[in-house]
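Every protein chain except one is present and positioned as in the full complex.
Note that the chains take the letters A and B in the order they are written out, and that residue 1 is the start of every chain.
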Amino acid sequence: MPPIARYTLRRLLLAAVTLVGVVIAVFVMTHLLPSDPAALRAGPLATEELIAQYRQEMGLDRPLYVQFANYAGLLVRGDLGVSWRTEQPVLEELGQRLPATLELAATAFVLALGIGLTLGILGAVYSGSWIDHAARILATLGASLALFWLALVGVHVFYYTLGWAPPPLGRLTVGVPKPPNVTGLFVVDSLLAGDLETAVDAANHLWLPALTLAFVVSAPIIKTMRGAMLDTLSADYVRTARATGVSPRRVILVDALRNAFIPVLTTLGIVFGYLMAGNVIVERVFSWPGIGQYAWTALITNDFNAVQGFVLLIAIVYVMLNLSIDLAYGFIDPRIRLG
Amino acid sequence: MSEPLLRIRDLTLSFPLENGSCRILDRVTFDLYPREVLGLVGESGSGKTMTSLAIINLLPPAAKVEGGQIWFGGQDLLALTERELRKVRGAQIAMIFQSPRASLNPLMRVGDQVARAVRLHCGGSKKEAYEEAVELLHHVGIPDARTRARAYPHQLSGGMAQRVLVAMMLACEPSLLIADEPTTGLDVTIQAQIFALIKEVQAETGATLLLITHDLGVVSEMCQRVAVMYAGQIMELAPVAELFARPRHPYTEFLLGSVLRVDRPSELDMLQELPSFSIMYDTPGCRFANRCPYVLPACWENRPPPVEVGAGHSLVCHKYPERSEGPVLREAKGLS
Partner (left out) sequence: METATPSSFDRQDTGSTSLRRLVRLARRRPALVLGLALILVYALMALLGPQLTPYRPTQTDPRATYQSPSAEHPFGTDKFGRDVLTRVVYATRLDLAIAASVALSAFLLGSLIGGLAGYRGGWLDDAVMRVVDVMFAFPAFILAMAITGVLGDTVPNVIIAIAVAYLPYFVRLARSEMLKVRTHQYADAAVSIGNPGWRVMVVHLLPNALTPALVLVALVFGWAILDAAGLAFLGLGITPPTAEWGVMVSEGAQRIISGEWWVWLFPGVAIVLAALAFSLVGDGLRDIISYEER
């Protein structure tokens, strides 16, 4: 079997095992509770009968392995259960809110990439210059900044003091109707519908939360990009290229950068994890109606089905993303592809 | 005698350290003639590599040239701009280093890397350059060159990779080749092959070869003349046979003595365990002073100008006149 096939197969297998593990782990988390979910659901004023009724409805009186079988069975069919709070299917509710999160996360990601890669590369190439210092300070700061605090600073400075941003109350100004739903991304949808005003309003609400998230998330990107660039720039093959007379620009682009991207790719997977976690907080501060907000509400109201669905979704996406990155390595790096 | 191809004059290089800076090269002076092989020997850290890097300015950014000139083709290389130097690098002066596999870009096929060198200085279309590259790979003794050209560096052995680098070095028939310990880390049998290849290539193209090494055996095999370097200073320079037979500088004696020979009484008592030379970078005089068995007070103050002590044999040492076997012929300016 060619090395690339062996590598791919191994990665797929590992991902599959991990996914199974994730499903089990989430079940363990939400079913091995010290408290009684039925009682929690029924509320403080519940009667004994109500609690018993809920217990039976939720299948909590069955043995654990039966509960797991039910859970796994539903999962395979894509059924994440029903939210205890809203009585709606969790999958559906997540699906409705996903575009909002996507719009925010994707914008933040693109911004973070732009800031992170640029500063990382320039910092390494112009090592010791002000840009290098700025990059390193940003990388250290971004790693220590509490996102929720930074968001508040952002709102206070840009909304309260400067008035450059709208109040942190959601995706659009109160009263402005949503654009017709094509992608769920308001800016895109408004542009598609030819509605420039709504597009601007949506973008206006989008930039501050996205930038805040990007700021924090760019820190690991700067760090890894800069580190990788410094390593490759001092590598022997770069010295060879220079000795051959290749121009500095080409040395950076062709020899250094391509090799430096490889370790950075792994970081991007981790960055996604930070994005997901950061989203919960940013959505809270800006009242953004995404899955993060949904998860928070679920946690506060002890809606374990919804929490379970959210965590599962995140974990599955995370595993698939890291798998994709691993597989990408197989194609990019000839040392892996050809063994 | 013909005109020198490369003249290094009073090359002085400093490197910043935590407690100030340090002159890692101190008024290095020597010449290279066409079609010859000059060996540059010394312990590790003696500055041999720095000297060679300074020629085409591949120095680490922190290193500073404090003084000197490097004359090549009528120009002072140290005065050239980066742009102008780039035309020289690879085209007229080519260099190879240790660790051949690490010296090749892991993401590019080796044929493409050689072709890039060809295209850079000799022009031509991508196709023509690639063909030339395959031809070069064949020329340096890589079997099945066309197939091998499509390989990635990690798929080649160390010896194979070094051949690829030699091919890259030859891409546009440079007049000066610099090889910095090209076989360190390679198998002994492969070492011999690589040296044979380099020698062949040098003879064919008529280029000058500056061979940097710490291995005296290699020097005796490959070189016609040899310069001895210690702590950034050139101590002695002579034809190989002359240096081995009649070493004049105390350090050269020390170096040769460290190569144990069956037919001579060992001079191991000269191999004293003394502090390393890094302490001596501050001195205005000879940096070997603290280990030299013949040291004079003057040795700490300054170094004498180079003196000719034999045919093509020059020496920088205060002790010389008393220790010599013959008269001082004349003040040497680098070489006869």
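Some notes on this structure:
As a working rule, a contact is a pair of C-beta atoms (placed from the backbone, for glycine too) under 8 Å apart; a residue touches a chain by one contact, two chains touch by 3 or more.
Predicted, not measured: the structure shown is a model, and the values here were computed from it.
Where chain A meets the missing chain, the touching residues are 14, 17-19, 21-22, 24-25, 29-30, 33-35, 140-141, 143-149, 152-153, 155-156, 159-160, 167-168, 236, 273-274, 276-277, 280-281, 284-285, 295-296, 299-300, 302, 304, 307, 311, 314-315, 318-319.
Note that only the chains that are shown with their structure count from here on.
Chain centres here are Cα averages; for chain A and chain B they lie 54 Å apart. Residues of chain A that touch chain B in their complex: 127, 235-237, 239-248, 254-255, 258-259, 333-335, 338. Residues 56, 58, 61, 82, 86-91, 94-97, 99, 102-107, 116-117, 120-121, 152, 154-155, 165, 168, 171 of chain B are the ones that touch chain A when the two sit in their complex.
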